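The complex is shown incomplete by one protein chain, all other protein chains being positioned as in the whole.
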Amino acid sequence: MEYRRLGKTGLQLSVLSFGSWVTFHKQIDDKLVDNLMGIAYDNGINFFDNAEVYALGQSELMMGRILKKKNWDRTSYTVSSKAYFGWRGKENKPNQTGLSRKHLTEACHEALQRLQVDYLDLYFCHRPDKNTPIEEVVFTMNTLIQQGKILYWGTSEWSAQEIMEAHMVAREYRLIGPAMEQPEYNMFNREKVEREFSQIYKTVGLGTTIWSPLASGLLTGKYNNGIPEGSRLGLEGFDWLKDKTYVSDKIEKVKQLTAVAEKLGTTTATLSIAWCVKNPNVTTAILGATKESQLTENLKALDVLPLLNDEIMQEIEGIMQTAPVFPQY
Amino acid sequence: MEYRRLGKTGLQLSVLSFGSWVTFHKQIDDKLVDNLMGIAYDNGINFFDNAEVYALGQSELMMGRILKKKNWDRTSYTVSSKAYFGWRGKENKPNQTGLSRKHLTEACHEALQRLQVDYLDLYFCHRPDKNTPIEEVVFTMNTLIQQGKILYWGTSEWSAQEIMEAHMVAREYRLIGPAMEQPEYNMFNREKVEREFSQIYKTVGLGTTIWSPLASGLLTGKYNNGIPEGSRLGLEGFDWLKDKTYVSDKIEKVKQLTAVAEKLGTTTATLSIAWCVKNPNVTTAILGATKESQLTENLKALDVLPLLNDEIMQEIEGIMQTAPVFPQY
Amino acid sequence: MEYRRLGKTGLQLSVLSFGSWVTFHKQIDDKLVDNLMGIAYDNGINFFDNAEVYALGQSELMMGRILKKKNWDRTSYTVSSKAYFGWRGKENKPNQTGLSRKHLTEACHEALQRLQVDYLDLYFCHRPDKNTPIEEVVFTMNTLIQQGKILYWGTSEWSAQEIMEAHMVAREYRLIGPAMEQPEYNMFNREKVEREFSQIYKTVGLGTTIWSPLASGLLTGKYNNGIPEGSRLGLEGFDWLKDKTYVSDKIEKVKQLTAVAEKLGTTTATLSIAWCVKNPNVTTAILGATKESQLTENLKALDVLPLLNDEIMQEIEGIMQTAPVFPQY
Partner (left out) sequence: MEYRRLGKTGLQLSVLSFGSWVTFHKQIDDKLVDNLMGIAYDNGINFFDNAEVYALGQSELMMGRILKKKNWDRTSYTVSSKAYFGWRGKENKPNQTGLSRKHLTEACHEALQRLQVDYLDLYFCHRPDKNTPIEEVVFTMNTLIQQGKILYWGTSEWSAQEIMEAHMVAREYRLIGPAMEQPEYNMFNREKVEREFSQIYKTVGLGTTIWSPLASGLLTGKYNNGIPEGSRLGLEGFDWLKDKTYVSDKIEKVKQLTAVAEKLGTTTATLSIAWCVKNPNVTTAILGATKESQLTENLKALDVLPLLNDEIMQEIEGIMQTAPVFPQY
């Protein structure tokens, strides 16, 4: 396994990590998760990503049970949570969502209980919250660090402007600013990671824990012939993914990508994951595998990574044509 | 004339202002400029925009001569310059361009001499400069304010991230941050002003002095039947404008827009300018008229502004379909 | 016993202190350590130095057992730990070494458990870590102080530049900077303590807890006739000490030093220790005795100290010729 520093921090994360986004609860049970996390850990993965909203709290509860059972040395791995959406679903009352000091603090306490750990290594603002001043967010996160409840804090799906505002507040008040951002990143969605954040890696040393490296499964090639029942895109509640990704010209590109993968002796999915971590500004790519065979296959991205030379990268670029455009001066 | 505060500052600018971008030197002479500036001033315009690079210094020299001749009360108007490109053209040596303390300082001195004024009201970084730390820029601008050589400083064509980094540095070192940005803004180019900067108006109180309200003339409707010789797009050195803007579907939209303008009893150009200043986050729209009749026509935008009710705005939106898309959470 | 303020802090340390570097675990048992620590404490030593890496955690476990058994008033002594190398030896995983917030925090928790104390009086960064920003280190140490887990923090084998960078960050963010440094210091190794740090004692009030006052035993004179089996230099794993110190001209100097010691009616070791604490910038010299007789002998350095007048010091300088050279302006 390769490890990378989380931005400018001293923390090292495995370049591939394990996330439970929508995977837990609805689709799988404890036994399977036990196996999946075991495979991940044994292969050197040291970051397990979670959030209060994933499966409305059930995801953290399940991961907490497994972590307790595994009894791994607490210093050998890192675990995260994210606050914003709440976990009570439609029952959320005022202050049970958002980024107010009340919710950030209470959500942290609840995540610690569900995950059965004394502190979170990473704690994310799951989205920006226009109803809470960023000043309040930064102060609260800094307080949680001072209290020893979290070690590093970050954001997810924030804009460059919002991340910089958090750092502006941190510098002004001498607090600890956000260390990382969790953006979507894959061959189809490169704007934020490659263009919008391009200066932030240097100026404030942002790390990234990217999600959806397979574009909701599109980059596995499994939707090339339509959406099979039982797949994630076919599940209830993901109509927006369906609308967003099921575009014929995307499928066409994936087909061409598959040819490249075959030439390299790998799968489209593995190639797509390797492509993500080829970007040095990606600290770690979060895998969302729900089958042991998938996870084992995904981990082979580390073997594919060295094969991605300039020629192959240009070939992929020629197919995808998704590189962001920069201003010309 | 309507006046608006420049962001959160106490300075008030006329909502329409007069710029000399490419208009001076090559196309027009002192006599014409004398008339144009007189019309502008007499109609309540109090902001005259300039830059070291406009006509390689000749634009500021000419404006300086007219200002001296007019002998208006110095407190009755504001004048700007911008540094970055230098004004020696291809003869620029190291440190004669960019945003180093040396160039920002020397360019300020030179602009003061060319414009024959004791201080600039507004001083802009004409572009971002990746080879100079933003910290050096903020310190230098603050020093120029301390020395009384400029009153407010700002940026032009900076990203939201860069503007926020400047404010981060300013807050950290207790310096005066940028008060305004000069972005391109018109019906065809709305991304920066409407989406990317949307939070900055509130968080740090950004003002905007927008340029190209007519999209290099495209929104006057005069290119509907091709590019006539002698027009700005036909001038030497503007091939990039030609490539960029001469798109048939844009022309098609302008034609539809013309129908709206006629319905309102005005011209396409006047409607387009009024549309820009309808946006309350626009402090002032810089006019680049090179004929007296043009300028007089442009000024009628103030009369059109009250006509832009919700219905008309939606009709325009239906034609242009250029409103930025925001994230959905 | 003489006590000195730890740099500019209000904490007073005995000028001689007791360290467990390599002494515990491999060579000695609980019974002996019980006696050694008893002698030290009864003679007024109030600083017991330790580190996570010493005997891979066993050193702290043993000292913890003795401290619990002795049941001395917690306010009557000070105890330290140091983080950086980890204690799992070759089994160290990412984040189980270095100076990241995660390791510094977790190493502190673990040291508190091993030593069976509620707080460390002194907590050291055992080495500099180029992969963690010093900013992160200072913030973390300050947080541990805020949490009551440590009282003072410092460094070991950091350069003057690195110590000053820590103070730069501390001043910038209004945090508590490092109070002390633990460098090697003895008659053969004077560069850091006497030249490199010379300004820091004044500027930021650095204290020093020096190690190896006997140059790994070389200054006891016991290697004058070669390395006997069972001595520290003869032990497994210290070949580097052997290479580093077993130099014939050093032995020659030690022989001449022995004559001085005899003239003063003391031993070479005792003289060498006294010479270290003659330097007022040395807060305390850490003794590493592993026999009761050694420790008792070492403690006589306090009686030798008053004998070190200018004449004797010059005689020693004449023999050693190791005084650092300063720039001449």
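Per-chain residue numbering starts at 1, and chain names A, B and C are given in the order in which the chains are listed.
FYI, contacts are C-beta pairs under 8 Å (C-beta built on N, C-alpha and C of every residue); 3 or more make two chains touch, one makes a residue touch a chain.
What you are looking at is a predicted structure, and each value in this text was computed from that prediction instead of being measured.
Taking every chain of the complex into account, the absent chain touches B, C.
Looking at B:R65, B:R101 or B:R195, the residue that reaches the missing chain in the full complex is B:R101. One of C:N131, C:Q146 or C:S159 touches the chain omitted from the figure, and that residue is C:S159. The chain not displayed touches chain C at residues 127, 134, 157, 159-165, 167-169, 171-172, 196-197, 199-200, 203, 327, 329.
Residues of chain B that touch the chain left out of view are 93-96, 98-103, 105-106, 110, 129, 131-133, 136-137, 139, 143, 146-147, 172-175.
In this text, only the chains that are shown with their structure count from here on.
Within the contact network of the assembly, the step distance from chain B to chain C comes to 2. After Cα superposition, the angle needed to carry chain A onto chain C is 95 degrees, rounded to a multiple of 5. The chain with its Cα centre farthest from the Cα centre of chain A is C.
Between the Cα centres of chain B and chain C there is a gap of 65 Å.
In whole angstrom, the spacing between the mean C-alpha positions of chain A and chain C is 44.
Averaged C-alpha coordinates put the centre of chain A at 40 Å from the centre of chain B. Within chain A, not a single residue touches two or more of the remaining chains.
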